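The complex appears here without one of its protein chains, the remainder shown in place.
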Amino acid sequence: MKNMNSGAKAISGKSSLKDYLSGYNLFSYFNYIFLTIIVLVTIYPAYYVIVASISDPTELQRHTGLLLAPVGEITFAAYKLVFKNPMVLSGYMNTIFILVVGVTINLIMTIIGAYFLSIKNVMFKKYIMLFIIFTMYFSGGMIPGYLNIRDLHMLDSIWSLIIPGALSTTNLIIMRTAFVSVPDSLVEAAKIDGANHLKIMMKVMVPLTKATLAVMVLYYGVGHWNSWFSASIYLRSPSKLPLQLVLRNILLANQSGGMTGGVGLDEVSQLSDLIKYALIVVSTAPILVIYPFLQKFFTKGVMIGAVKE
Amino acid sequence: MKRNYGAYLLVLPVILYYIIFAYKPMYGAIIAFKDFSPGRGILGSHWAGNYGFEHFISFFNSYFFGRTLKNTLVISLSSLLFSFPAPIILALLLNEVKNKFFKRAVQTISYMPHFISLVVVCSLIKLFTADTGIVTYFLSMFGYDSGAMLSHPDLFVPVYVLSGIWQHVGWDSIIYLAALSGIDQSLYEAAKIDGANRWKQMIYITLPGISITIVILFILAIGGIMNVGYEKIILLYNPGIYETSDVISSFVYRKGLLESNWSFSAAVGLFNSVINFFMVVVFNKLSKKISGISLW
Partner (left out) sequence: MKKSSNRRKVAALMVTLAMMTSLLAGCSGKETTSDSNSSNLPSQTPAAQNGQQNEVSSTESTEITYPLQTDETLTIALGYESQISASYENFGDTPYAKALQEKTGVKLEFQVFADSNALNLMFASGELPDIILWGATGYQGGAQKAIDDGIIYPLNDLIDTNSPDLVKTLNTDKDYLKGSMTANGDYIGFPFIKGDLMLRSTSGLIIRDDWVKELGIEIPQTAEDFYQMLKLFKEKKGATVPFSTTSFWVDQLLDSGLITSAFGLPKATSYQKDGKVQFGFAQPEFKAALEYLNKLYTEGLLDPNYSTLDNDTMNANMMNGQSGVTVGALNGGIGNFIRTMKDKGKFSVAGISSLVANSGDKPMAGYYEFPITGLFATISPSCKNKELAAQFLNYAYTEEGSLLNNFGIEGESYTMVDNKPVFTDMITNNPEGLTMQLALAPYARSWSSGWFVQDVEYLKQYAALPQQQAALQAWSNHDGSKFVIPPVSINTDDASEYATIMSDINTYVDEMITKYIMGVEPLSTFDTDYIPTLNNMNINRAVEILQAALDEFNSRQ
């Protein structure tokens, strides 16, 4: 009764409609302003980096305070230097390979693991979950990890960057959370239709969790893209280094004169600051390009009602 | 059991993965109880004194153990208190935006600082909080007049935590946006018809809809309570403010510069892990009791 009344009011009552709308407007007003501030505040670092990367290095050194526009003569010397480095190209190639193969493996492993952990009544689930989570907190450390890779004959192989990283437990847990949120009724319906676990996983779970899957692609993808530490300990051949390690090494070289024992002259190439910024641009730009394609997966609303067998 | 046979088969690769890459090397954890020497390997190194607990004892006996532990916890808990809700709030606010373009733009731009390297971010932080910095200037309008913010011990934690939100809130909100998009829209329709206003919709539909995500991520966050990494600390601190900024990881880092001692670092790491795991177990149980949501 009460519902019908207020419903009727909402539709027909002009004053209450206006109240509703003005409440909406005030909030939206502040919301838009607040979010705009957020944008301005968070865009500054990126803006700073881009502007600094093309500024004149000597003027940049002398500049203090906020940077609002490139100082001095605009120069792309830093970018030229970075791209002239032959390792950068091989770095990109390696990273793309790792990304494509790696994320595919990641998705497969994560989906099967998360699915299992989301099944309502399966024996040993709790123990397997503990078995997995325990590894998040206790590990053997770098040395046994390294020896392990060596024993598996993966040293100096690009696979050492893919297989050991096949699963991230945190991501696994997040994916499982998404699967758990899929309404039981749909799972039951599929079971009644005679679906086995594989079918349930592929026909019910996966299609209904596209948003989280997109996030998985993003998380794993960015993880692979940014990683350099494993490469630094497992790879020997310079031609196999992924992009981030190459860039990191370029940066380090331009900041201090060589490794231990150097003359201590503290050599600073004129471009060293610019290179630091240019590298950030070079390594982040591809992510910004790919992101919009993934974004649409998790900004759309899902009408679960429409997805009925 | 028979019905689930396929499930066990399905999850087998995952189990194998953990056995090969996580459990097989796990024996290495004993390095914390040894006097590790690279040339001897873990198994060949001698056991540490005091039944292997030498490094732990040395760590606990350090003059600054109490202080670094306190600082670590203060920073962690402050982050939990402020940095954990921030992305949720951002996601909720974004969710209310009707203009698709604005929504997408805000979302995309807000995650950009996440990708700027820590070194650059910290130099920006120092720039903004210097005595001529823009944040300092802004605060001076509210009566602040004590120069560079990072020279004051009391301001370190706020600067650390707030700058962390600045850098990561956009990226961290993505998972919540994804969770929000999974809420059945028809529920909103029904609620509107029932006369629920925005606020009520938020309380009764939105929040419950993402509650599982929030709770699980919270439990995971609590499991990182001891993990205050040294990199950002070192980039922002200076000896004058050690009393609030020197955490366990930064102290151990400086010690490692004097003498690289793998066993000592491993002992500290193990100590941290035990506490982290304990927190997860406790909160998981608590959460199960209160909300029914849990990791296991």
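A and B label the chains in the order they appear, each numbered from 1.
Assume a contact is a pair of C-beta atoms (placed from the backbone, for glycine too) under 8 Å apart; a residue touches a chain by one contact, two chains touch by 3 or more.
Just so you know, these numbers come straight off a predicted model, no measurement behind them.
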item: Residue among A:Pro183, A:Pro207 or A:Pro238 that touches the chain left out of view; value: A:Pro238
item: Which residue of B:Ser58, B:Gln107 or B:Ser249 touches the chain not shown here; value: B:Ser58
item: Touching residues (missing chain, whole complex) on chain B; value: 35-42, 58, 62-64, 123, 126, 129-131, 147-148, 150-151, 238-243, 246, 251, 254-255, 258-262, 264
item: Touch list for chain A against the chain that is not drawn; value: 58, 61-64, 85-87, 142-143, 146-147, 150, 232-233, 236, 238-239, 245, 249-250, 252-254, 257-270, 273
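The rule is simple: only the chains that are shown with their structure count from here on.
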item: Interchain centroid distance [CA atoms averaged], chain A/chain B, Å; value: 16
item: Residue numbers on chain B that touch chain A, as the complex places them; value: 1, 4, 6-8, 10-11, 13-15, 17-18, 20-29, 31, 41-42, 90, 93-94, 96-98, 100, 102-113, 115-117, 119-121, 124, 127, 132, 134, 166-167, 169-170, 174-175, 177-179, 181-186, 192-195, 197-198, 212-213, 216-217, 220, 223, 262, 266, 269-270, 273, 276-277, 280, 295-296
item: Chain A to chain B touching residues, read off their complex; value: 3, 6-7, 9-10, 20, 23-24, 27-28, 31-32, 34-36, 38-39, 41-46, 48-49, 64-66, 109, 112-113, 115-116, 119, 122-123, 125-126, 128-141, 143-145, 147-148, 152, 163-164, 166-167, 170, 173-174, 177-178, 180-181, 196-198, 201, 209, 211-212, 214-215, 218, 276-277, 280, 283-284, 287-288, 291-292, 295, 297-305
